[in-house]
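For this depiction, one protein chain was excluded, whereas all remaining protein chains were kept in their positions.
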Amino acid sequence: MIRFILLRLLRWLPGVLLLLLIVYALMFYGGGDPIQIMFSREATDLFQPGNPRYEALKDKMGLNRPFLVQFGDYVWKAAQGDLGLSLADGRPVMESISAAFPITLSIALAATAIIALVGIPLGVIAALNQNHWPDNLILGGALFFWGIPTFVIAPLLMVLLCLQFPILPVPHGWTGVFTVNAIIPLTVAAIRPMAIVIRQARSAVLDVLSEDYIRTARAKGLPEWVTITKHALRPVLTPVVTQMGVVMTNLLAGSLLLEIVFGIPGIGRLIRDGILNNDYSLLLGCVLVVLTMVTLTNLLVDISYPLLDPRLKQAQRGDV
Amino acid sequence: MRRISSVLTVLLIAVFVLSACGSPAAVPAENPPTNAPAATEAQPGQPAAPAAAEKILTIISPTVNKDLSPLRGGGTAVRFLSLWWAPTIQADRTGNFTPAVFASWSSSPDFKVWTFKIDPKAVFSDGSPITADDVKGTWELSTQPLTKHQRVSLFLSGIVGYDEAVAGNATTLPGIVVKDASTLEITLKAPDPVLFKRIATNLIGPVKISQARGADGQEVADWWHADNKPAVSGPYMPVLMDINTGYSEYVPNPYWWGPKPKLDRIKIVAVEDGATAALMMQKGQADINFSNDLPTTFDQFGPEYVGTNESPDFVIQVFWINGSVPPMDDINCRTALVMAVNSDEMFKASHPHGPGVAGTTLLKPILGDKETNQPPMNNPDDARAAFAQCKYKDAMPKIYVAGTSNPQAELAAQILVEQWRQVLGIQETEFVPAMDKLSVADQGKVQVFRDDVGTRFADAPTMLKNSVHSGSGNAQSKMGNYNNPDVDRLIDEALMLDPTDPNRNLKALEAEKLVMTDYVYIPWVAEGPMMHHMPWVLNFAKNYDWQIIDPWNLDLDLTKRPQ
Amino acid sequence: MTSTSQPLIRAVNLVKYFPVRLGAYGEKKAIVHAVDNVSFEIQAGETLGLVGESGCGKSTTGFTFLQLHRPTSGKCYFKDIDLTALSENELRPFRRKIQIIFQDPYSTLNPRMTIGAALAEPILAHKLATKETVTERVVTLLKDVGLSEKALNRYPHEFSGGQRQRICIARALACEPEFIVCDEPISALDVSIQAQIINLMQDLQEKYNLTYLFIAHDLSVVKHICNRVGVMYLGRMAEMGTKEQIFAEPKHPYTRALLSAVPVPNPHIEKTRKRQVLAGDVPSAIEPPSGCHFHPRCPIAVDRCKTEAPEWRQMDDGRWVACHKA
Partner (left out) sequence: MAPASTIKKLTDDGVTADEKAIGIWRDSFDRLLKNKMAVLSIAVVVILFFFAIFGPYLTPYDFLKQDLSIRGQPPSADHWLGTDNLGRDVLSRVIYGARTATLVSLLVVVLSSLIGVVVGSISGYFGGKVDFFLMWFTDLNMAFPNLVLGVVLAVSLRPPLSRWMEQMYLSTLNPVFRQSSLLDLALVIVVIVLVAWCPYARLLRSQVMAVRNYNYVLAARALGLPTFTIVTKYIIPNAIGPVIVQMSAGMGSAMLTESALSFLGIGIQPPIPSWGNMINEGLRQWTSAPHLLMAPALVLGLMTVAFSFLGDGLNDALNPRQWKG
């Protein structure tokens, strides 16, 4: 198990570094002069190339070093928890991220929980009523919400629930998962991924129901719900968990659109700030955090497979 | 499958109908929904809800402000500066100047040496008096490049030693001499009869310099943060700041020496999404919005909401032309592009219900209709004729239009390029919402910039000095080092004249005429600072610095606000 | 083997191991001993049968010889040329000389290709015909296996299993091979069809002077078609000899057990026939038993069998056997 985790990490670590290098290079060559970004609101002639102040600052910030040295330095510092200073406001990037990350994480976890608790049962119900009205309703609804982009559904829900039928206050900011404020954002965060999970769960259940051992269980005269919960559900979980992993990664990146619309101060909003202000030290920090979380999520998903599917425990892996 | 399709159709129709019902959602603010739940306390990051009788004002800021230092001189954070920082001299809503921190001021006959007296009652929120050293220190700190004050040159340029300080070569201003604890003497390089108007602002209002400046002569990081208990000079003082969410809270300053503030608490909330902000205002979850105007604001909130105060000071929004970049380096081309545009149409589209007026000349909003120059001609035929002379007419470079960062500016820019397309057949254009999005190499290519140029106070030569004089930042950056020696000479001459001298305005007009024949800008709109407040907010007005005038008068009529 | 003539096919100490990882997280390494030190020779025109329980490595032996799996060690000679030493490109010209017919005709034909195209493809690839003459050649091939030329433009799913196997045989013949590995070619077919295919294969062998390696688990078929027979157990060769030697007088206890399972056509003998039932399952190829792989199930095993793998040795009568007690 430990060897497995180490191997997985070994597979991911160079990848994270590579992606970071790519983003760093993109920013380095495509982004613009960090000093000019820092002082973009200044009288511009002060911080132009050639000006001694500019050159001194550039030296001080180590921007005259070769690209790879700068990158190495960045990685080395990042490993020690120092993500540098934001170009836009001069604050430690780590500080902003550690304020934003718990929020994004709690949204991701809460939304994932909602998706699992609502999506999987709906998928199962749809499968059990295949081609009858509950199935049609659930599938149609899922498809419908799948067709509406987040940035449309968010204001739509907001006007419906806050103004048309004023049952909720206008959600803004983040006060925690279990507050009235969180209802609409969490709904929006969950609703599109849920569509995929419902479909996935439905087809997984249909696949399982056609297996011989389920027919046997049914033939034995077991009550339907026993058949479903005891025999059919576990194998269904494997594909669904894979899907949940994907959902989770996307939510962890902080849904850009969600956080913009609801003013949630999470990672997605930081990324947007980074883009708006050309603040690539912030952007890089966010990318690094997102990559780390993605790695961990994938690791968890990988570890969970054999636990969910006992068949895999005995399975042979590798080249045959 | 057929059932799915019918379900889908029904759902689609349902949503369409519901959203169509969304239009009456534009409930006039006077008729708030009666069945709305009590929801005002659901603000982010705030402590427990206070007692209901308290008057709590909520202001929406359109951005998350991580830097609330009073010495930045720009950005949305400075728009509520007057809540917690007193101005040096106060401009009232009719354009008159009244004492604030400075109780009185006088100048030598040649307008080169000015003396300012500090009000002996003026104290910081820790009870200590505001001294001349605080003022001198604040102004010196503001000139330091690392302080990143965006507008310091508007206020302090011309003071002896200013140029060295802004270049980062000096940390002190020898032109400012502390005579005694409450007297300052300011020496200028050249005469300036309106210096007291120039420094009448909150943006360089004195801060407690022992807190703000470190031993190295530079600003102490985060000294202004509520956690560091800054000594402030305004009617309110901060008690809570969350710079990650852009939330801050202010309570009355017990040592405030002016009239007693009427509110119990002020909250500033960052709401970046315009639609969310509008909803919060409609529901009474917020009272004032510092955000940019949406084209629909009028429909949603009525004329009162977008109205301006009576101040004669206009913010003039202009599309500046960078004359150093092809095709703008050819005057025929500039002429054609300027003449092809109908500013009235731009104004009507971006400000369908006002406020303000369509852009005209730079000086017209200041001097009124009499004796001013005529606005640039909108004449498609002349435009086409001039375009025929343009040496780039067969290989027109792409035209970048920068500064389209808010919805209204984007609308105006769309009309601009559409008129060019219809009149001159110019196809290749690109919008650059924010300049710093472009790399340095590309920034040099941009030909058209939307930006405002404030008069700050109604003075014609100052207006030109800040916009088209070759020494101004505007001429250097947005206009590509625009330099017309005759214009510079006329402006410099006008600036030295006494404000009562009619020649001051005449020389400015003459300079403006020269600028207009150079075809270097396209006027768009002249507007006062917009209010954006709900009707239950009382005594709310802003001045030319976008500052709330007489912030202690700000009040709420809780009976009108939806609960 | 006493024959002095040069064999067409020769496998020397052929070994094929598959490395695998075991456990839910792949924490254990292991090796599947699919083919373990197998040697055999086949003379031109001869048919060697290879029998054994499923999973004993018969098919892998065939695949490995054809270099469809590269052997872990050992040599595969085709007329003195060591196929294992050749790269995939160098191998290509020899591919057409050594062919294979698979067990399952349903999965052996590309469902997206017409029969004509499938048959023409190898002919053109090896330049055995031009584009103009290829159709003619394909039609001849189809006739050889008893199909009409109407099959040309049809897709595999329109044919029955027997017909498909005919097509597969035609495809194997398409590039004029000398040696064909028949990997249980009839076991997936209806019994009624099996005989037809066997006969067809025998006819073709005669007509084109083919050499077969005939892999099967049905001993009666082997008896019918083969000249010599090899018996495999768990990746190793147990016994190999002429058909007569093996069927009449098996030396290896495993061969005896296999043979005893074959029903005898005469019902009287069948009734009284003594059947030797093997105890237990086939052990895992991942952890094969020590010594002689067969010892846990062997009725005559002695202590020595548990520790020492028997030598593959030639008996006086020319047959080869791997048993301490033979």
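Each chain gets a letter, A, B and C, in the order it is written, and its residues are counted from 1.
Keep in mind that, in the parts below, a residue touches a chain if its C-beta (ideal position, glycine included) is under 8 Å from a C-beta of that chain, and two chains touch if they have at least 3 such contacts.
Remember, it's a predicted structure, so these values are computed and weren't measured experimentally.
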item	value
Left-out chain, listing which of the shown chains it touches	A, B, C
Listed residues B:129, B:407 or B:499, member touching the removed chain	B:407
Residue, one of C:30, C:117 or C:193, that touches the chain absent here	C:117
Residue among C:158, C:190 or C:287 that touches the chain left out of view	C:158
Interface with the unshown chain - residue positions in chain B	1-2, 4-5, 8, 12, 16, 19-20, 22-23, 25-26, 274-275, 278, 294-296, 299-300, 345, 348-349, 352, 395, 397-398, 407, 410-411, 414-415, 417-418, 421, 427-431, 433, 437-439, 441-442, 445
Chain A residues touching the omitted chain (full complex)	11-12, 15-16, 18-19, 23, 26-27, 29-32, 130-131, 143-144, 146-152, 155, 159, 163, 206-207, 209-210, 249-250, 252-253, 255-257, 268, 271-272, 275, 283, 287, 290-291, 294-295, 298, 319
Residues in chain C touching the chain absent from view	63, 66, 68, 88, 91-96, 98-100, 102-104, 107-114, 116-117, 120-122, 124-126, 131-132, 134-135, 138, 149-150, 152-155, 157-158, 168, 171, 174-175
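Criterion: only the chains that are shown with their structure count from here on.
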item	value
Centroid distance [mean C-alpha coordinates] between chain C and chain A, Å	53
Junction residues of chain C, two or more chains touched	none
For the chain A and chain B complex, residues of the former touching the latter	30-33, 36-37, 39-47, 53, 88-91, 96, 99-100, 133, 136-137, 139-141, 143-144, 155-156, 158-160, 162-164, 166-170, 172-175, 179-181, 260-263, 265, 269, 273, 276-278
Footprint of chain A on chain B - complex, ascending	3-5, 7-8, 11-12, 15, 18-19, 21-22, 25, 27, 33, 35-37, 39, 42-45, 64, 66-67, 74, 145, 148, 150, 153, 166-168, 221, 243-247, 269-273, 275-276, 279-280, 282-283, 285, 434-440, 473, 476-477
